[in-house]
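Structure below; questions to follow.
Only one protein chain is missing; all other protein chains are in place.
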Amino acid sequence: MRFSHRYVYLLMIAVVAIPIVFGFSTKPARMISAERMYSVVENVSIVEGDIALVWLDFGPNTIAENGAQAEVLLEHLFRRRIPVLLLSQYPLSEGLLKTIPRKVADKLNIEMPEQEWKYGESWINGGYKPGSGNYIQSLVASTDISTFLGRDVLGMPIEHYPAFAKITGVEKIKLVGEITGLTGVFDTIIQFFQKKGYRPTFVHGCTSITIPEAYIFLDSKQLHGLLEGIAGAAWYGELLQRSFPQSSHKNLLLTNTALGAAQIAIILLIVAGNVVSLYSWSKRRRD
Amino acid sequence: MTGIEHATPGIIVLLGLLSAVFCWSFYSVRAGRKFEIRKIPGIDAIEDAIGRSAEQGRAISFSTGLTDISPTLYACLGVLESITKTAAQYKLKLLVPQYSPEVMAVVEDTVRQAYRDVGKGSLFDPSTIKFLSSEQFAFASGYMGLIHREKPGAAFLFGAFAAESLILAEAGQQVGARQVAASVSPEQVAFFICTCEYTLIGEELFGASAYLSRDPVQVATVVAQDRVKLLFCVFILIGVVCATVGSWDSTLSWLNPVSLLFLSWGDVVTW
Amino acid sequence: MDSRTALIRSFTFLGGIYFFFHFIVPESALEVIGIKDAHPGISNGFIVIGAMAIGLGIINLVIGHGSHVVFKRRGWTFSAVLLVSLVSTLGVTTAQWIRNRAVSSELQRIYVIGEFSNRILSDASDVKNPKSFSPAGELPKLEFRVHALTKYVREVLGEVERASIEGHGDGSQESLTLREELHKNQILLAADLDRVETVSWENLSDSNKVLLERVSQHAGGYATAYSVIRRRDAEQGLIPQMYTVLYSGIFENLGAAMFALLGVYIAAAAFRAFRVRSMESTLMMVAALVVMLGQISFGKWIYEDMPALRQWLLEVPNSAVFRAIRFGAAVAGLMLAIRMWFSIESKTSSEGR
Partner (left out) sequence: MAQSELLSIILGGIGTIAIFSFLIKENYFYRIFEHMFIGVAAGIGPILVLRDFLWPQIVEPMLGYTITAYPDGTFSAEYQPLYFLYVFPMILGMLYYSMYSRKHAWLSKIAIGVSLGASGALAIRGFFAEVIPQIASSFKPILVWRDGGFQAVESVNNLLFVAILFLVLNYFFFTLGRTGSVQSRTASWGRPLLMVCFGAFFGSTVMARLALLVERVQFISRDWISAIINVTGGTF
């Protein structure tokens, strides 16, 4: 009995490793909510001085899922040349606020050497903002967000960056993205990030555990687009690749394939286990 | 509805009511009224597991996981105490891996006391109360190693657990220990059920020590908590009826027992 | 009940009394008696008690593994590994901490500029009850304070000038913008000083107000730019590098690896437990399968509405059961809480022998 478990362990690792190591990737499954999200991001209308706000509220524990989501969303926004303000309500994500946009920008810079994506133009990092609900309320209420935010993580005044200098009111924030695996965080955003005559486009990336929560808002049309775990990110990547053929998301597809395979493996294991026990049971019945 | 920082008049009344129930149960138990506690299926599993490791002369281990100083810990200590006493009788080695230094102090105290109570104080060896780590996964790795080296015949996992629950339970499973788990974190119970001989669910953890010890005070506590729950059940029932009426005739939608609890001092005074 | 028991029990009771009253007494009343503002401080006091216990863990480890090493017991080499990494981590983290404190106390000298000029303003505009405290009782004259300020600022600017000769920062884009910002504010600040020194400070005229405000503003910009540069420097050097290796290299990676074990264990658990054995195990298996199939595309092939079914399962039955469990546990917790607080025990586990 115990020995067979080693086989199970081995099987799982193999199932996960083979696609990643040998680069087998299957076409991701179509995700409606991810498709909705793609189209809203594609069609959000931006004029000079408008920005997008993206909250990265995840730490090492959910980076496997949320990291990929953050990357595809940022890539899309960067490609559309929408300036992104990055904030976080979660202390453990401070490091990621630096690395993830940098990674995406580097990718694009290699892809299109003639153009440039750089800090201060394509994105700025507002850092960790404690006080969740209260903070968001006062942010929304403030009539001059650039001054309300004060300085970025480098200690630069936000006015220092032309693209972000003139965020007079919250109305300038056309799109709000929330990437998190924490429960209750997105609720606060939906609750507080609005005021009379202003509701931005909300997009959300959630982990497979928090999908149910997110669905509630999707049904009530409060949420305009959703990335469900890796699968959602993978389909989003697929869509990006369709409109920007040179953009590749090999890793993402591999991860998605590995995950799907592993999950199917578990289901098959359950089935196999039952078949075996049923067989031995019927055998016992016969003799 | 946000968390409640300060008691409203309604809550104070409710608290008074609950304390009354509490006192009543203690009084009636003291007065010698007998309450039978429904058998909690897991209990046999506990005694059985200890018995087995006694036959094989293997150690037993008891972990409170990530529990900090809290009522949950208090409940676990009740169980630990009676397990320790049994272990002392059989002269079994008892391992108690620790997560929090503060809890360690409490646990060591309880275990030492339990040994003394059965007159085996000399058997108590402080080194079996091992501090592993205050970091979730460092603790888990330490526990895995410990279990595999000491190969206990029985492993008890009582208290609050998080993602590491499965790692701990799987370790016991691998060395073929008979495991009994009890968790107040429903998310983790599923993993215990898959890997342990028996799993006490949620409140059963609180009932267990009363059942094991038959100690009047603990019995009284269980009696009290049952009565309080009954009270709340009635409360919910009323609430549901009110809500239904409210939905049928929206002019009555103000009917809501809970709203009484949220009346502020100001409202009461003006009232 | 002997005196020790009595003592312990009374301490236990006293330990709870504060929080109980803080809960019972309405906020307005707390405000009146001044508890409201003191509350964070007081609860910190309680946290301190627990925080003092941190040493226990280390003592336990050192005693346990130390004896292994000393008496060369079985597996003493591993104990040695543990102790070595414990000591080195303690050393490095402490060194890192001290180092950062040194940097911030250095930066404090610059932050004072802005703070002090603001303070001069606020004190001068509200002479009745000034915020600053002077051991001499009476605050010094405005003129004197401003003079002290300018003198101080010149000193500091000099220091930083000398310090930043050892070219700070890496050549990266950020550090360039930073130095630009630093330089800009330095010039502005110097200009402000000149103007400050030319005007009279007999009393606080509006033009003077504006001047001081500008000083504090530019000092602020100057301070932040410099602080970022210094912190970036502080990230160089051996200690921070060792810290990175210990923290990101060992601590984070091993944690992630442990966490990842769950990926294989969960499969083993499912394989072992989800059998059509009893009604219970069957129900559990079916629920798990529905949820799993509901979240992968594969599921839709089996049954079109699998995701919807999953959704319903999680929203209706699951949340009801979850609530019932938490609810029961909470009530039981409350009863135990009361017992804990009043240390109600039949046999005397709170007795001091």
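We just call them A, B and C in the order they show up, numbering each chain from 1.
Going forward, a residue touches a chain if its C-beta (ideal position, glycine included) is under 8 Å from a C-beta of that chain, and two chains touch if they have at least 3 such contacts.
As the structure is a prediction and not an experimental result, all values here were calculated from the model.
Trainee: Mind giving the shown chains that are in contact with the missing chain?
Mentor: Checking the complete complex, the chain left out touches A, B, C.
Trainee: Looking at B:Leu92, B:Ala114 or B:Ile193, which makes contact with the chain not pictured?
Mentor: B:Ile193
Trainee: Per the definition of touch given earlier, which of C:Ala102, C:Ala148 or C:Ile302 contacts the omitted chain?
Mentor: Candidates C:Ala102, C:Ala148 or C:Ile302; residue touching the omitted chain: C:Ala148.
Trainee: List every residue of chain A that touches the chain not included in the displayed model.
Mentor: Listed in rising order, the touching residues are 6, 9-10, 12-13, 16-17, 20-21, 61-65, 181, 207-209, 211-212, 229-230, 251, 255, 258-259, 262-263, 266.
Trainee: Footprint of the hidden chain on chain B, which residues?
Mentor: On the chain B side, contact with the omitted chain comes from 1, 3-5, 7, 11, 14-15, 35-38, 40, 68-71, 74, 101-102, 105-106, 108-109, 132-135, 137-138, 141-142, 144-145, 148-149, 163, 186-187, 189-191, 193-194, 201-204, 207, 210-211, 219, 222-223, 226, 229-230, 232-233, 235-236, 239-240, 242-244, 246-248, 256-258, 261.
In the analysis below, only the chains that are shown with their structure count from here on.
Trainee: Please report how many Å separate the Cα centroid of chain A from that of chain C, as a whole number.
Mentor: Roughly 26 Å, centre to centre.
Trainee: I'd like the Å distance between the centres of chain A and chain B, where a centre is the mean of that chain's Cα atoms.
Mentor: Distance between chain centres: 38 Å.
Trainee: Measuring from the mean C-alpha position of chain B to the mean C-alpha position of chain C, what distance in angstrom results?
Mentor: Here the centre of chain C sits 30 Å away from the centre of chain B.
Trainee: Using the touch rule from the top of the page, what residues of chain A touch 2 or more other chains?
Mentor: 5
Trainee: Return the residues of chain C touching two or more other chains; collapse runs of consecutive numbers into ranges.
Mentor: Within chain C, the residues that touch at least two other chains are 255, 259, 266, 268, 270, 272, 274.
Trainee: Inside the complex, what are the residues of chain B that reach chain C?
Mentor: 5-7, 12, 18-19, 22, 26, 69-72, 74-75, 81, 98, 101-102, 104-105, 110, 113, 116-117, 127, 129-131, 133-138, 140-141, 149, 163-164, 166-167, 170, 184, 186, 190-191, 193-195, 201-203, 205-207, 215-218, 221, 224-225, 228-229, 232, 265
Trainee: Given the complex with chain A, which residues does chain C contribute to the contact?
Mentor: Where chain C meets chain A, its residues are 173-174, 177-178, 181, 221, 224-225, 227-228, 252, 255-256, 259, 263-264, 266-268, 270-272, 274-277, 285, 288-289, 292-293, 295-298, 300, 311, 314-315.
Trainee: Inside the complex, what are the residues of chain A that reach chain C?
Mentor: 5, 8-9, 11-13, 16, 28-30, 60-61, 118-120, 151, 154-157, 160, 208, 211-212, 215-216, 228-229, 231, 260, 262-267, 269-270, 272-274, 277-278
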